[in-house]
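Of the protein chains in this complex, all but one are displayed in their positions.
Moving on to chain A:
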Amino acid sequence: MSEQTKSGWLSRIREGLSRSSSRLSQGITDLFTKRKLDEAALEELEEMLIAADLGVTTAARVAALLAKSRFDQEISPEEIKSALAEEIATVLEPVALPLRPDPANKPHVVLVVGVNGSGKTTTIGKLAKSFRDQGLSVTLAAGDTFRAAAVEQLKVWGERTGSPVISRDQGADAAGLAFDALKEAQARRDDVLLIDTAGRLQNKTDLMAELEKIIRVLKRQDPMVPHDVLLVLDATVGQNAHSQVEIFRNITKVSGLVVTKLDGTAKGGVLVALAEKFKLPVHAIGVGEGIDDLRPFEAKAFARSLMGLD
């Protein structure tokens, strides 16, 4: 491309994007105001689902579901959005399960894993708050012994929620720390032990092996531990979420997901594809940086927000 056509192309996109609102709902409204649900309309519908991060395959499948019942019918934008939201909610319904510590476990141990910056530590703070509100005693283990000031960060959350934090110096062995924390929480007969871990990209085998080691060491103390392994996913992430779930699940037996940062413009549509593929419970969603910004995951509400409804 010559310099001229190149900049022409860039500015065209820029203009186009700033002119048209990128909201999914706006697109659908435009699309169906005067139209039948025909091939072309379906294709555009599919594209809008893609733009919400559902991924090409899942978008096609969801759009096809709608086509099966409504093809060639005149259909209003509102109807189409609701119908799509319902299809999506049906997929999500079975995975909308809150995290419930088993009172028989003293403590119920939750290991929190995920890639760097996904929101693990913040989610632990919010979870601690919600368990404390339920009258449970909570201990936090500062298992991120790698990132600078990660321990200090968790200590702040410990203070905010009135939960003791068990920590070692930066660079210490995370498995050893987790083991100590488990023994201490067991001795105190705490209700919940939340173990933070360092962020790691799922394709780094050495770091994933470290995670395996933490679990192995915990199991030496109690074969039932950890009772839950939470994978924290950032809603801004696109199709790489597939790889994250796949690999973390293989190595740590992930038992459930938390999706953070849903207070942004990213709608976390990849969750629909993940629900179809892995059927892992989604325990909660993060909607801000504050201590109370954790919500139960509700299939219907999530699906409707994905379609720009409510």
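The criterion applied here is as follows: contacts are C-beta pairs under 8 Å (C-beta built on N, C-alpha and C of every residue); 3 or more make two chains touch, one makes a residue touch a chain; residues count from 1.
Heads up, the rule we're going with is that contacts and distances are computed from a predicted model.
Taken from the listed names "Cell division ATP-binding protein FtsE", "OB-fold domain-containing protein", "Signal recognition particle protein" or "Pyruvate dehydrogenase E1 component beta subunit", the protein name that UniProt assigns to the chain not shown is "Signal recognition particle protein".
Contact with the omitted chain, checked across A:L37, A:A52 or A:V95, is made by A:A52.
Summarising the interface, chain A meets the missing chain with residues 1-2, 5-7, 9-14, 16-18, 20, 22, 47, 50-53, 55-57, 115-119, 146-150, 152-153, 155-157, 170, 201-204, 234, 236-240, 243, 261, 263-266, 269-270, 289.
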